[in-house]
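Structure record follows, encoded as structure tokens.
Note that one protein chain of the assembly has been removed; the remaining protein chains are unaltered in position.
Labels for the chains are A, B and C, by order of writing; each one numbers its residues from 1.
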Amino acid sequence: MIERDDGIPIITLASVTKRYPHDIVALDDITLSLEKGEFCFLTGPSGSGKSTLLKLLYFAEQPTSGDIFIEGINIKTIKEAHKPIFRRKIGVVFQDFKLLQDRNVFDNVALALEVVGFSHDQIAYRVNKVLESLGLGGKGRRFPQELSGGEQQRVAIARAIVNRPPIILADEPTGNLDSVRTMEVLDIMDELNARGTTILFATHDERLFEGTRRRVVRLRDGRMEVGY
Amino acid sequence: MIERDDGIPIITLASVTKRYPHDIVALDDITLSLEKGEFCFLTGPSGSGKSTLLKLLYFAEQPTSGDIFIEGINIKTIKEAHKPIFRRKIGVVFQDFKLLQDRNVFDNVALALEVVGFSHDQIAYRVNKVLESLGLGGKGRRFPQELSGGEQQRVAIARAIVNRPPIILADEPTGNLDSVRTMEVLDIMDELNARGTTILFATHDERLFEGTRRRVVRLRDGRMEVGY
Amino acid sequence: MNLETLVRRALKDIRQHMAMYALTTMVVTLSILIFLFFSLIYVNLHHFASRFGTQLGVVVYLKEGINEELIPKIYNELLAINGVKNVVYISQEEAFKRLERYLGDEKMVLEGVDATFLPDSFEVKVEKALFQPERLRVIADKIKKIEGVDKVQYGREWVQRLEVFTGIARNVVVASGILLLFTAAFVVSITIRLNVYARQEELEILRLVGATNGFIEGPFLMEAMLQGLLGAGIAIVLLYASYLNVSSGLLMPGFIKGLKLVFLPWELVVLVVGLSMVLCLLGTHFSMRKFLRS
Partner (left out) sequence: MNLETLVRRALKDIRQHMAMYALTTMVVTLSILIFLFFSLIYVNLHHFASRFGTQLGVVVYLKEGINEELIPKIYNELLAINGVKNVVYISQEEAFKRLERYLGDEKMVLEGVDATFLPDSFEVKVEKALFQPERLRVIADKIKKIEGVDKVQYGREWVQRLEVFTGIARNVVVASGILLLFTAAFVVSITIRLNVYARQEELEILRLVGATNGFIEGPFLMEAMLQGLLGAGIAIVLLYASYLNVSSGLLMPGFIKGLKLVFLPWELVVLVVGLSMVLCLLGTHFSMRKFLRS
């Protein structure tokens, strides 16, 4: 378990409950914190609330009750105008990829850098490097529709990590990948983690964390089952 | 291995090659046939051509060369107007689900029956039954956006099987499901297969077919690696 | 697929795309409203002009000292000419009175003058003279050949000016009518196309689950027809409401009160509703066609 105790946790959920309309309880009184530099798996059966938890962290949904702190700041207090700044600190691999269908692979990945305001050259260099590392070299000019499911998923991963965010939230990022590619992705995540990136990795694939000694958070029907 | 030798194979690919624009070879000289009632796994690394093979079978793409026969009929000879009739014989679980975002779960599944012209009552009965069997009972009135990834995938499965087609093409249908749900889906497929449905199941998850003695077709870079 | 299912699917579809459908229908309504509004203005101008136009005519002076018995014969000959609407006999006395009326305060100039210095004459009213001033010329030429006719006056200069004016007016009206129709049709079809574009994924999915083109198109065409009907209907109702308002003088300044306005002929109304429906149908059909291939 990698953990660096340099003060406040980077992510904290304090008795967070998320209820969707029609009384659907997706998360029920979750309390959880992630230290800076931690690599944590989030697992649980289909519909147990993994994605919902991540959505709360990247502001796609708001908790019904409870507080969420990112880098010690209560996200309720973040002004609308400052949310983009926070979002840039968080690389998200969405479960449904969320690629722009009318931009090619390169542009999709470059987006995360454009948003921050990187220069043209730097964008080209970084994007090509990350595409290469995910086995997508030479596919930069293709459009998402012209890729296989697994390739699209890797583009989504590339976009999440290209601007080296301090936090990565990965939602089922290997669901469409074969075992070799899955290991490659895990290796990349490990490497990023070694450089200090905090990673929250949602997956239903028990094999990914079976051997490791990393922390595993288990959800079932919106409740946390096991701590460490 | 379940196999009923009652004459012609239900699906045949004869030296099929699929080249996408810019000389991307997705399938290279594939020859393969499936007997009626067969349950065949299609596997291979990401980008090896699994989805492309299925797309050829449900007419979403056309082969660059070679012939494809469904129930002994060369699909090249099928008139545009008759393709829907053939499509109804084939239930497809799409890798990206392809659910209608503005229809609820019930309507999405009902679509496969409406298209054939089932009566109102029959649709209600069948749809509710299939949703129940996939653990989606009571979620019929939700919209796809209000479901978890795994739930959406199960809706896609439900739509593919609800009209009991003689052929099912499943493209990575368990990528977003936990192991319990995955086994449930496999059981359902087994049951359908036992009733005579021919199933072609594309997956990268080796565990699904590790124990079984079913046929496994392996692709790598568009070429078939191993026959039986 | 029976009609009931079709209608049910169409209505469901409309409910699910309420915003888009409402916006598109609004575009149809506005496009048609504009066209109808100008048609209404045109129809009313035409109506006024027709009434004013009947005052246009040819004055036929008879030879001095003409045989009284010839007059009814000439009268009948004039009436028989193609395009002549009515003929009025102006006696010498009547002509004298008119001159007096024209001179107004200066009529003392005529004191002691005998009415017979003016010739007998006919006033010949010509049909649609305002819209086809060249008719006056043709009719005047025919009248000249009648026995007993001395002189024919129809305001040559005035007719020429009128010709230019009606020519311009006709061209402007035709050009703007075409432009308006064309624009309305174009805007409606573009809007429908944008709408179909936005839903092309849906069409693709329907196709993949085995829907026939008819099944896919059915509700869309149904909606389009309803849209055409609604769009035109609302436009007509709006126009009629403002027509009533204006002609009852509620909204207009006092001096227009009592003015008789006409509404569009019902044939045009029916035609526009029909065209609107056909337009929406065709627009939808052709927008969808490319997504329904293969």
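Assume contacts are C-beta pairs under 8 Å (C-beta built on N, C-alpha and C of every residue); 3 or more make two chains touch, one makes a residue touch a chain.
As the structure is a computational prediction, the values presented were derived from the model and not from experiment.
S.K.: List the shown chains that the missing chain touches in the full complex.
M.R.: Hidden chain, whole complex, touched shown chains: A, C.
S.K.: With respect to the chain omitted from the figure, which of C:Ala10, C:Val27, C:Leu203 or C:Ala232 is a touching residue?
M.R.: Checking the options C:Ala10, C:Val27, C:Leu203 or C:Ala232, the one contacting the hidden chain is C:Val27.
S.K.: For chain A, enumerate the residues touching the unshown chain of the complex.
M.R.: That gives, for chain A, the contact residues 58-60, 80-81, 83-88, 90, 92, 94, 98-100, 102-103, 111-112, 114-117, 159.
S.K.: Even though one chain is hidden, which residues of chain C still touch it in the full complex?
M.R.: Chain C touches the chain not shown through residues 19-20, 23-24, 26-27, 30-31, 33-34, 37-38, 41, 99, 102-103, 105-106, 108-110, 113, 117-118, 151, 163-164, 167-168, 171-172, 176, 179-180, 183, 186-187, 190-191, 193-195, 197-198, 252-253, 255-256, 259.
Assume only the chains that are shown with their structure count from here on.
S.K.: Would you mind checking which chain's mean C-alpha position lies nearest the centre of all protein C-alpha atoms?
M.R.: The chain sitting closest to the overall C-alpha centre is B.
S.K.: By CA centroid distance, what chain is farthest from chain B?
M.R.: Most distant chain from chain B: C.
S.K.: How big is the gap, in whole Å, between where the Cα atoms of chain B centre and where those of chain C centre?
M.R.: Their C-alpha centroids are separated by 62 Å.
S.K.: Find the geometric centre of each of chain A and chain C from their Cα atoms only, then give the gap between the two centres in Å, rounded to an integer.
M.R.: So the centre of chain A lies 67 Å away from the centre of chain C.
S.K.: Between chain A and chain B, what's the gap in Å when you average each chain's C-alpha atoms?
M.R.: Roughly 30 Å, centre to centre.
S.K.: Please set out, as single numbers or ranges, the residues of chain A touching at least two other chains.
M.R.: In chain A, no residue touches at least two other chains, as defined above.
S.K.: Note the residues in chain C that touch 2 or more other chains, in rising order.
M.R.: none
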